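Yeah, one chain of the complex is gone here, protein chain that is, but the others are all in their spots.
In order of appearance the chains are A, B and C, and numbering begins at 1 in each one.
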Amino acid sequence: MPVSVKFFAGLRESLSLSDLSLPADELHTVADVWHKATDGREPPENLLCAVNHQHSALDSTVSDGDEVGFFPPVTGG
Amino acid sequence: MPVSVKFFAGLRESLSLSDLSLPADELHTVADVWHKATDGREPPENLLCAVNHQHSALDSTVSDGDEVGFFPPVTGG
Amino acid sequence: MTVALKTAPYDAWDELKAYEQQRLTAGRYGACCAFTGTMRDFNEGDEVKAMSLEHYPGMTECQLEAIADEASARWPLLDTLILHRVGDIQPGETIVLTACWSAHRAASFEACRFLMEALKSRAPFWKKETLQDDSTRWVESNTPG
Partner (left out) sequence: MTVALKTAPYDAWDELKAYEQQRLTAGRYGACCAFTGTMRDFNEGDEVKAMSLEHYPGMTECQLEAIADEASARWPLLDTLILHRVGDIQPGETIVLTACWSAHRAASFEACRFLMEALKSRAPFWKKETLQDDSTRWVESNTPG
């Protein structure tokens, strides 16, 4: 099962990336997913990440079939 | 001008006193008003007093024409 | 800023909607915190059939206005509403409504809480409950905030 990757808000716009599907091989952490999806870009300082809809960190583990989200600080409410 | 005295809630019921008008002479403090109005009863520990609709204490000053209120702890809201 | 005593049942949400439409300018405020206190049908382990709310006419309005003024002095509020029932009340009916409008949420939350705490300790209202056997009792003290 591939890893599904989603970008939101300003990050989606600045990277021109929205939805990706990446082969799970060699993707062990959220950081691996970020680097693969962005061709090795430096992650922004205020980057937020989620794995399967739960807030996560760059060193969180990723498994086959996971959904990984990347987004800037949230501003709802 | 006499001093107007009002009792409320449980205190009104237990003393059987509601509205009184007392000559202002010799009434210098709220305590004086209490003693005159109640024939020298001991004021209850949790007694609250108001002079002209402002929360006051037994040693607060009373003047001609003032309205003095006596009541138990408030329980609104 | 509005403070009013109500002698008949009122719907808190209808009152808020009407007040906001009449008194606030849409787009100017970003936050409203509202609180309703409602009569429960039980208290201190007993079923309560009805309640009567006595107050001190004149002093009540004076104290509620002072409390609303104090909130406006302490927080940047755009408007404040306090409604309070007096007289005979049935279970389920709204007793008190407090609401504060502000630009940002902190002021409205803090001021609305302040209004309720101040009202509960300073506004001259007294509750008398009627129990199932038609006996009555004065409520002795408020729940701590």
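The working rule: contacts are C-beta pairs under 8 Å (C-beta built on N, C-alpha and C of every residue); 3 or more make two chains touch, one makes a residue touch a chain.
Not measured: the values here are computed from a predicted model.
Q: Can you list the shown chains that the omitted chain is in contact with?
A: Result for the missing chain's touching partners among shown chains: A, C.
Q: For the chain not shown, which residue from C:Ala8, C:Ala26 or C:Ala73 touches it across the whole complex?
A: C:Ala26
Q: What residue numbers in chain A mark contact with the hidden partner chain?
A: Touching the chain left out of view, chain A contributes residues 6, 8-10, 50, 53-55, 67, 69, 71-77.
Q: Can you list, in ascending order, the chain C residues touching the missing chain?
A: Residue positions of chain C that touch the missing chain: 11, 13-14, 16-17, 20, 26-42, 91-92, 103-106, 108-109, 112-113, 116, 143-145.
The rule we apply is simple: only the chains that are shown with their structure count from here on.
Q: Rounded to a whole Å, what is the gap between the Cα centroids of chain B and chain C?
A: It comes to 26 Å between the two C-alpha centres.
Q: So which stretches of chain C touch two or more other chains?
A: Counting only residues that touch two or more other chains, chain C contributes none.
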